[in-house]
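Just below is one structure, and these are the notes that go with it.
Here the complex is missing a single protein chain, while all its other protein chains stay put.
In order of appearance the chains are A, B and C, and numbering begins at 1 in each one.
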Amino acid sequence: MMISLQTLEHSFREMLRIRLFEERVRREFGKGDMPGFVHVYVGAEAIAVGVCSQLEQTDMITSTHRGHGHCLAKGVEIAPMVAELYGREAGLCHGRGGSMHIADFSKGVLGANAIVGGGIGIAVGAALAAQTLKDGRVAVTFFGDGAANQGVLHESMNLASIWKLPVVFVCENNGWAESTPASYSISVSDVAIRAAGYSIPGVVVDATDYSAMHVAAEQAILRARMGNGPSFIEAKFPRQVGHFVGDGEAYRSRDDRKSARQLDVIARTRLELESRGVDVGAIVDELGKLIGGELDSAFAAARDSKWPNIDELESYVYSN
Amino acid sequence: MMISLQTLEHSFREMLRIRLFEERVRREFGKGDMPGFVHVYVGAEAIAVGVCSQLEQTDMITSTHRGHGHCLAKGVEIAPMVAELYGREAGLCHGRGGSMHIADFSKGVLGANAIVGGGIGIAVGAALAAQTLKDGRVAVTFFGDGAANQGVLHESMNLASIWKLPVVFVCENNGWAESTPASYSISVSDVAIRAAGYSIPGVVVDATDYSAMHVAAEQAILRARMGNGPSFIEAKFPRQVGHFVGDGEAYRSRDDRKSARQLDVIARTRLELESRGVDVGAIVDELGKLIGGELDSAFAAARDSKWPNIDELESYVYSN
Amino acid sequence: MSIATSSQMVEMTFLKALNDAISFSMRNDSRVIVLGEDIAGGAGQGAPLEGSMGGTFGVTKGLLEEFGNARVRDTPISEAGITAATVGAAMGGLRPILDLMWASFAPNCFDQILNQAAKLRFMSGGQAKLPLVIRMAVGGGLRAAAQHSDTLYPLFTHIPGLKVVVPATPEEARGLLIASINDDNPVIFLEHMALYRTTGLVQLEPIAMELGKLGIMRQGSDLTIACVGQAALLGMDAAELLAKEGIDAQVISLRTLQPIDNEGLVACVKETSRLVVVEEGPPRCSISADIAASINESLFGRLLAPIGRVNSAATPVPFSPPLEDAHLPSVARIVEACHRVMTF
Partner (left out) sequence: MSIATSSQMVEMTFLKALNDAISFSMRNDSRVIVLGEDIAGGAGQGAPLEGSMGGTFGVTKGLLEEFGNARVRDTPISEAGITAATVGAAMGGLRPILDLMWASFAPNCFDQILNQAAKLRFMSGGQAKLPLVIRMAVGGGLRAAAQHSDTLYPLFTHIPGLKVVVPATPEEARGLLIASINDDNPVIFLEHMALYRTTGLVQLEPIAMELGKLGIMRQGSDLTIACVGQAALLGMDAAELLAKEGIDAQVISLRTLQPIDNEGLVACVKETSRLVVVEEGPPRCSISADIAASINESLFGRLLAPIGRVNSAATPVPFSPPLEDAHLPSVARIVEACHRVMTF
């Protein structure tokens, strides 16, 4: 599948932006002053970008514990994201959520969710709202191969199907759930096979092939937008990084880890762009500087910025 | 599919026994002194009998809110069943459970379950015990079309499949969950299609055809017994009766109700037996008397028998 | 038919009061939708309307006819999925009312209630707005046995982020349900099964009743009987019996458990100096324990007797009628507790 050079280049920039963000998060996490734990989106960039670059700002997504990529692809700004990672008042969630619950409703990001599978049904509900209000929005839910074994996925697919809701199910199959291989925990070769049990079209996509991912997303989003109901995309790629930042992956063979790193969507897209005549080196330099600078100031600002006021501990529990 | 005349005749007797029991329950319920509410197994007899007549006493089943048929087919005695329906100390559960929680562990009936889908995962666990203890037992779970939309079914099928557990999933699809038609609530034409999503062999069986049901059960049980893993049987038949005894089914068209009653497994099996030369009238008379008498005394005894002692209200919460 | 003024009262069942609250709210705000198993009932999406049951208890009867199947949706039996969808629908701009049928089924969607509905606003730093109501029937007495008789009052009340409402009368049912639908927070609305067919006077015009204010059902100066939901009816009966002995009991319907009207309760108990709390449900970590703890703290040294607590037995709900009767709070047990408190 071929997509326009312009689209591919634009998406490459978006993916690179995520990669630079996540590599920086890993580095900064190592300094020890980022609270809690973080899961990075390295290697999965094609999925968030392939989907979100084709969504409107008002379209809604639900994300996972590995949500930075989804946020960035959906247009969330870097500085308040970083501030949130540090638990600061200036963070998107005023420091209440952190990495695993990062959210930006103004951009349609209804939240990362630290309950595996937690976002799936919420997206179905968001799609129900869109359908009922007839406002043309669509909803997308991202979830991992691990989440594919949660019952709520089954219930949500059934519901979306019988109500023909404008929702796209995107399974990010990186082959692992923490230390548990998908090949062990999932009873079928492709999660997408399960979609047939709900009369939902399901496809398996190589998520290291940006164009394939983009086209699959395009079709699914269009189908939702046209009122033709839900779709299921299983985006496969090997997990390049530890489950969380700091996970040494002792449970995984060195070979497996190495071969995973060789299947990198950024590297692959770079080659494709180059073969189509683009000076990728220039893009990388330019973005490296641009995003690098943005990250420098975002991290510096976050570290300098105010903690939430402990007198406001009880804020945001209820709205009134 | 043909099964031996002997088997068919035996199973006909078993089915008739259930039918006679349930018809009597309906009649007696009308008298107003049976506590709570009851759901009868009328029309589904081939499923319980087709499966349970091929199980050993030590094999384990989990049942639903509509569990009398499963109990009887698994060899549970009538008198303590009836006593349980009346909440008496002499009941199988000493009156603690009632119709919706009727259980007889000595016969491998691990309990009716009033949570829709509640028994499914329990049977998977029972199969895990059998596999781990290597004692050759198999487990069967019965559940309705309504339960087919519960997430725990999906989780349980996946688990049973990856662990190759000796369990049979039997979906009793009577076309309705209370007032909700399966055609509305289930996103796929046959629930059995979903089994493919778990690499579990799934078949659709006409549950008004006893022989077909018997053969499907035979294969599934054998597969489990041989250590080859789970199977899924969707047994279809139209619901002949209201959801619970007393349900006027105002939500259902008269035609639909009428045509459902015309597809009756007892009537159909009777014809088959007759065509194979059996004097069914004699069987019906004989059993009518036999079971009728047993039911007479069971209902009389239950009504006469002691209530549980209220001083023992707190018994059975914990074992010590 | 005479022309009614808004101060007129009419007799109404609890069931009708709930139905009125929902249809009133749906008429006023097109974002209000209802969903749940069998809540249209047989009519599904497009099937003939006649005979549609309107939920297992009939609360939503007639709504489909008026509001159509985009706003009144039968759901599959998928408590987790439909509750998650309710949460998402609220975040997506609707004001959904979910009918879970029995509270005993809520454990099937406890993640969606505890981890999602209750926490999302806080975790998102105030971004999420969750105007949703989850209705469910609670309680025993129907011989429905252990898996259809839970109340779960304290489980919901323990969880910050939820509001918890327990009406005792038709007027409370209608007023509190309207307020719950108007509220921008997730509200757990618990309807005791034994109340559906009870009747009572309600004002002609549906109006919201503030959440967080208890209701005094009977004035009395000797002791206070504070009741959770349907228990207020038992409390009233007990008060009648006590009155015959010359004991003048005040009876309170708590109306909401979160927010709870601590101030109102303290004010009442200050007058009587004696308190009995009545709650259907097991005693540990219960509403009665919660109130006993807070009142003992607020009125330390000012109570004339230990706080009486009448709960269900510490067992699952038994099927057998005499066992269930012994398990549940009863007028007799309330009277007994009041005697203990009066004679301490």
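In this text, a contact is a pair of C-beta atoms (placed from the backbone, for glycine too) under 8 Å apart; a residue touches a chain by one contact, two chains touch by 3 or more.
Being a predicted model, the structure only gives us computed values, none of them experimental.
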item: Omitted chain - touching chains that are shown; value: A, B, C
item: Omitted-chain contact residue, chosen from A:17, A:107 or A:252; value: A:252
item: Candidate in contact with the missing chain, chosen from C:20, C:191 or C:290; value: C:290
item: Option from B:34, B:71, B:162 or B:177 whose C-beta touches the chain left out; value: B:162
item: Residues of chain C (touch criterion as defined above) contacting the omitted chain; value: 104-105, 107-108, 110-111, 113-115, 118-119, 122-123, 145-147, 150, 153-155, 157-161, 258, 260, 281-282, 284-290, 292-294, 296-297, 300, 303, 305-307, 309, 314-316, 318-319, 344
item: Sites on chain B contacted by the missing partner chain, in the whole complex; value: 60, 62, 91-97, 101, 103-106, 110-111, 113, 115, 118, 120-133, 135, 137, 139, 151-152, 154-156, 158-159, 162-163, 315-320
item: Touching residues (missing chain, whole complex) on chain A; value: 35-37, 87-88, 93-98, 100-101, 113-118, 146-147, 149-151, 177-181, 184-186, 249-253, 307-308, 310, 313-314, 317
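Simple rule for what comes next: only the chains that are shown with their structure count from here on.
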item: Pairwise touch network: line, ring, star, complete, or other; value: complete
item: Geometric centre: closest chain by C-alpha means; value: C
item: Label of the chain whose CA centroid is most distant from the centroid of chain C; value: A
item: Chain A and chain C: spacing of chain centres that average the CA atoms, whole Å; value: 40
item: Distance between chain centroids, defined by C-alpha means - chain A, chain B (Å); value: 45
item: Per-residue multi-chain contacts in chain C, two or more chains; value: 75-76, 78, 80-81
item: Per-residue overlap in chain A, given as positions that touch at least 2 other chains; value: 151-152, 154-155, 158, 162
